[in-house]
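Below is one structure. I have some questions about it.
One chain of protein is taken out of this complex; the other chains stay put.
And now, chain A:
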Amino acid sequence: MKKKRNTALLIIIATILAVVFIIPLLWMFSTAFKTDFEAIAGGLNFIPEEFTWENFTYILSGQGLDVQVFRWMFNSVFSGIVGTLIIVAIDAMAAYGLARLNVPFKKFLFPLFISTLMIPFVITFLPMYLQFSSVNLLNTYAVLILPYTANAFGVFLLYQFFKGFPKELEEAAHLDGANKWQIFTKVVLPSAKPIMWTLAIFSFMTIYNDFLWPLVATNSPEMRTLTTGIAIMQQGSFTSSYGKLMALTTIATLPILIVFLIGQKQLIKGITQSGIK
C-alpha cells in the first residue's frame, strides 16, 4: 500500500518537472504564432489570442533576413550530412585497421589519436582559422566540414566495438577467399550498424548545432549556418521582434528535433555500449 502511494507521488513529481522542462519550448512555439503586438504585451497565455502564420510567412519569404533562411538551412544540413558521412566512413576504416589489422606503428598511432581527446578546441581554432585563411577557404563548405572530421571520438568508440567482434567470422570469410576490404564491408560493417548510427547522430548534431567555429570561419551571410545566422539576426535587425525570432528558431529547431526523436533510442543504446557507465 505504501509503495503504491510512493509511486503515485513520484509520478506527480516527475510530471511537474517534465512540464517545467517543456515550457521553454512550448513558449517558443506559442510566441511564433502571436502577433508582435500580442507578444510584447506580455501575459501568460500559451494559446495565442490572435493566431497568426504571419511570422512564418515573413521568415520564409526571406524578408528582414540577411539571406533566405533556406540557404542557412541548406548549409547546416549539407555540412552536417557530408561531415557525418566522412566521419562514419573514415573512423570505421581507421578503427577497424587499428583494432584488427596489421597496421604499421599502430602501437604509436592509436594512443596518439586518443590523446587528442584531451586537447581542448581553444588551442586549435586560431591556427585552423589561419590555415584556412591562407588558402582562401574561409566562407566555404570545406571550412564548415573538414575540421570536424579529425575528431578521435568516433575512432575510439568504434575501436572498442571492433576489438570485441568475434574473430571466427572474419576467418571463415578469409578462407572463402575474401580480401580485407570485402571482409570489412561484407562481414564486419553490417554488425556494427547500431554503433555507427550512434556516431552518425552524434556527429550530425555536433556539426548542425556548432556555434563558435562557424561563427569565426564564415562572415558572408550566404555561408552562415542556422545556428550562427540566428545569433546574428538576434543581435541585429530582430533584436526585439520576438514573434519573428521565435518563428525563426522554431524553423531551425524542427529538423534537428525530428532527427533527434527518431535517433534517440540509437543514441541512448550507443552511449550504453560505449562503456561509459
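Throughout what follows, a residue touches a chain if its C-beta (ideal position, glycine included) is under 8 Å from a C-beta of that chain, and two chains touch if they have at least 3 such contacts; residues count from 1.
The working rule: contacts and distances are computed from a predicted model.
Asks: Pick from "TldD protein", "Serine/threonine protein phosphatase PrpC", "NADH-quinone oxidoreductase subunit NuoF" or "ABC transporter permease" the UniProt protein name of the chain that isn't shown here.
Replies: For the chain missing from the view, the UniProt record says "ABC transporter permease".
Asks: Touching the left-out chain: which of A:Met128, A:Leu144 or A:Met223?
Replies: A:Met128
Asks: Could you pull out which residues of chain A are in touch with the chain that's been left out?
Replies: 6-7, 10-11, 13-14, 17-18, 21-25, 27-28, 31, 39-44, 86, 89-91, 93-94, 96-98, 100-104, 106, 109, 113, 116, 118-131, 146-147, 149-152, 155, 167, 170-171, 174, 180, 183-184, 205, 208-212, 216, 226-228, 230-231, 234-235, 242, 245-246, 249, 252-253, 256-257, 259-261, 264, 268, 271-272, 276-277
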